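Below are the structure tokens for one structure; questions will follow.
Our next item is chain A:
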Amino acid sequence: MSLLVVEGLGIKFGGLHAVKDVGFTLKSGEIVSIIGPNGAGKTTLFNMISGIYLPLAGRVMLNGEDVTGMSPNRLAERGLSRTFQNLQIFQSMTVLENVMAGFHLQARGPVLSDMLGLPGSRRRSREAEAGARLLLERVGLERAAEREAGALSYGALKRLEIARALALRPKVLLLDEPAAGCNAVETEEIDHLIAAVAAEGVSILLVEHDMKMVMRISNHIVVLDYGEKIAEGDPATVSRDKRVIAAYLGAQATEAANADG
Partner candidate 1 sequence: MKLSAKQASLLVLAVLIVLSPFFFPSGYYFRVGSLLFVNGLAVVGIVILTGFAGQISLGHAGFVGIGAYACALAPAYLGLHPALSAVLGAVVSGATAYLVGRPILRLKGYYLAVASLGFGILVSMVLANEARWTGGPDGIKTPDLGLRGLLADMGLELTNPQFWYALSGLALLIGAWLALNLRDSPTGRALRALHGSEVAARTVGIDVAQAKLMAFVVSAVYASASGSLLALQNRFITPDVAGYMHSIELVTMAVLGGAGSVLGAIFGAGILTLLPQALTVFQNYEQIMLGLVMMLVMVFMRQGLLPSVLGLMRGRGE
Partner candidate 2 sequence: MRKLLTGVALASLASLSFASFAWADIKLGATVSETGPASFLGDPEAKTLKLMVEQINASGGIKGEKIKLFLYDDGGDPNKARTFATRLVEDDGVVAIIGGTTTGTSMSVMPVVEDAKIPFISLAGAIEIIDPVRPNTFKTPHTDRMACEKIFDDMKKRGYTKIGMLSGTDGFGASMRAQCLAVAPNYGITILADENYGPKDADMTPQLTNIRGKSDIQAVLSPGFGQGPAIVTRNYAQLGITLPLYQSHGVASNGFIELAGAKASEGVRLPGTALLVGELLADNDPQKPVVMAYKTAFEKATGTPVSTFGGYAHDALRIFVDAVSRSKSTKPADIRDAIEKTSGLVGTTGTVTMSPKDHLGLDLGSFRMLEIKNGGWVLVK
């Protein structure tokens, strides 16, 4: 069954439709990619699905429940987690602490217990730490655990965000350009990581500009241009779609493609 259903989602900024009537579905363990040129509305779409923007139209169903406009922390409780295109790491916390913060839902407890350092509080912290260390290992940052997060490279921070998002044990994971700023090796690692996570049954919604990666790992691709869905389908279909090529490379490219063909 479909874990995430997006229907007719739309929003306006300053009278302009930033996203208009976009819909798609995401099944369990599936990787769906949203692609499109810069400014096509991909991140805006993400922000609506993850509860940061309130959509003007349409609805979002998570696991059969209407979660449209629900706050991000309540979505997190329901198993939806995400990363950000413009990094949103917790500055002045260590790498380990960043991931431990991702275990908030399991680790949270009464403030008094936390202030007094009661055994329960310490146990919750220990569990979060153990979980966080495993995740750091998984994204290859175990050696950086005690460093200030701000001191990491861009690519490492991208992986840190993924680890933090995974700490929630999400059913649906939204990744906004996870490979941006990464070199080829790092990209490949992230590529493997995403595939492995999906293989565990987590559904992944991906925005990514590295087309090689998108084409390689997506089950399904949704193409946005100018805020609207212009095409969708499997990678092969989408990459042959004339409107997609035009949107990406310019209308003239279609002629070039024809000339090639």
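Just so we're on the same page, a contact is a pair of C-beta atoms (placed from the backbone, for glycine too) under 8 Å apart; a residue touches a chain by one contact, two chains touch by 3 or more; residues count from 1.
Picked so that all candidates are chains of the complex that A comes from, given by their letters.
These figures come from a predicted structure and were not determined experimentally.
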Original post:
Pick the one that touches chain A in this complex: which of 1 or 2 is it?
Top reply: 1
**OP:** Provide the residue numbers of chain A that touch candidate 1 in the complex, in ascending order.
**Re:** 50-52, 71-73, 75-77, 81-82, 84, 88-93, 97-98, 100-105, 107-109, 111, 114-117, 121, 124-125, 128, 164-165, 167-168
